[in-house]
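I have placed the structure first, in the form of structure tokens, so that the comments after it can refer back to it.
Missing here: one protein chain of the complex. Every other protein chain is in place.
Labels run A, B and C following the written order; every chain starts at residue 1.
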């Protein structure tokens, strides 16, 4: 297992995102806002694996909260690995929390960590809805890598 | 008539956009991509005035082309005036061209110019459609300020 | 005092941001990432008022953490008022927390709330640095509106 994989051991969903030069800001680092976009891409990757995008059925995810800790600056060129998993013990009737790691290929270290609060939402009735049974089952089968 | 208004004389639609600090890039100027977002906001403002957004009917605008000349760098803080009009003589059966000026309040000068190619599109049949008569009439009534 | 001002009573720094059409995503609401950009603009406005941007001296702010709760969807057209203040009791030797309210002019209600963790950073030595005395004094003079 390489260093990067060691760093996100136990995370079920992993994507790599190439940093764009234009995502740096006037401080000449990756802008703080871009990490939140990367977390979004991590969420969407996991929801796509689960087939829980809300396109095929009326029940889909809605974002209630994001939180991000910035640990180290990122500069172009770099590739950021975003590892995402359901936070242990976070499932409740109407949702769950995702935990994200952002890891720099250049630095071989964690550059940011984050959480996403996710709520199950009925796009037909425009109200929160209990998590579907099939999804709870999928989450519980989440591999410990 | 103040200097700014002098600069966009003859432009029918005008909006002011506050530059965000985070829209500057590592070269410490407004990033080139952001001007294209400002042109989009200029188009949408004009289409909203015309009630030609494609939400109420099946015919709406689609963007076929953008072009932008960068004339002077922009830095935070600044406000950019985006002035938009239909380019003279550009109307054809299926569309028209918009002409945009971007003017810095700080510098009191034009910092960029652009064009947008716009095509009339039938979102029901997914094909280009002749410009609606009512819209041609509106465009022809466009005030020369 | 109008409704909007009532909603952000006690917040010392206030800016208005016009929502761009292109900031909506495929869910046809303001994208979650954009609120974080708005919070950044709120921080920069406050730091500019304080003259604490790190451009004139070697000591400036660095962002350690952001957190945002999404309360209600936002759609174009709208204007978002971002109200920012130092969170009560949050000042410590090396930084403080900012508290943000985002309020929709259209809806006349709070659509999101957030926090920013800010650390005082010495850009010469690339280390965190104690908050300058003059800044602590400015923060303590922050008006209760």
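We adopt the following convention: contacts are C-beta pairs under 8 Å (C-beta built on N, C-alpha and C of every residue); 3 or more make two chains touch, one makes a residue touch a chain.
As the structure is a prediction and not an experimental result, all values here were calculated from the model.
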item: Selected residue (touches chain absent from view) among B:36, B:91, B:110 or B:136; value: B:36
item: Residues of subunit C (touch criterion as defined above) contacting the omitted chain; value: 21-22, 24-26, 28, 31-33, 76
item: Subunit B residues touching the omitted chain (full complex); value: 32-33, 36-37, 40, 63-70
item: Touch residues of subunit A, complete complex, unshown partner; value: 17-18, 20-22, 37, 40-41, 44, 48, 76-77
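Keep this in mind: only the chains that are shown with their structure count from here on.
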item: Touching both subunit A and subunit B (chains); value: C
item: Innermost chain, taking as reference the mean of every protein Cα atom displayed; value: C
item: Mean-CA-position distance for subunit B and subunit A (Å); value: 36
item: Cα-centroid distance, subunit B relative to subunit C, in whole angstrom; value: 30
item: Touching two or more other chains - residue numbers and ranges from subunit C; value: 37, 40
